[in-house]
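Excluded from the complex is one protein chain; the other protein chains are retained at their positions.
So, chain A:
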C-alpha cells in the first residue's frame, strides 16, 4: 500500500481509499477518484508540485499534499 504521491511516473495503480475531509475530499470523489478506479501518474510539475494523473480517460492535476490522502495499490 502506498499513497498516490509516492507512486513512480508511468506506473499504474488502483485506488483503495480516499482520505481527508470536507470540500476537497468531496471534490476528489466527484472527479471520479473512487475506490477500484485505475490511476497513473503522468507527470510532476517543474517545481515538483502539483502532479498530473490520468484516470477514467482524462487528465487531472492535484497538489502533492492532497495526493497524500489517497491510498493506492500498485497493479
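Convention: contacts are C-beta pairs under 8 Å (C-beta built on N, C-alpha and C of every residue); 3 or more make two chains touch, one makes a residue touch a chain; residues count from 1.
To be clear about the criterion, contacts and distances are computed from a predicted model.
> Given that one chain of this complex has been left out, which of "Ferrous iron transport protein B", "FAD-dependent oxidoreductase", "MaoC like domain-containing protein" or "Acyl carrier protein" is its protein name according to UniProt?
Of the names offered in "Ferrous iron transport protein B", "FAD-dependent oxidoreductase", "MaoC like domain-containing protein" or "Acyl carrier protein", the absent chain's UniProt record gives "Ferrous iron transport protein B".
> Against the chain that's been left off, what residues of chain A make contact? List them.
18, 22-32, 34-35, 37, 43-50, 52, 56-63, 66
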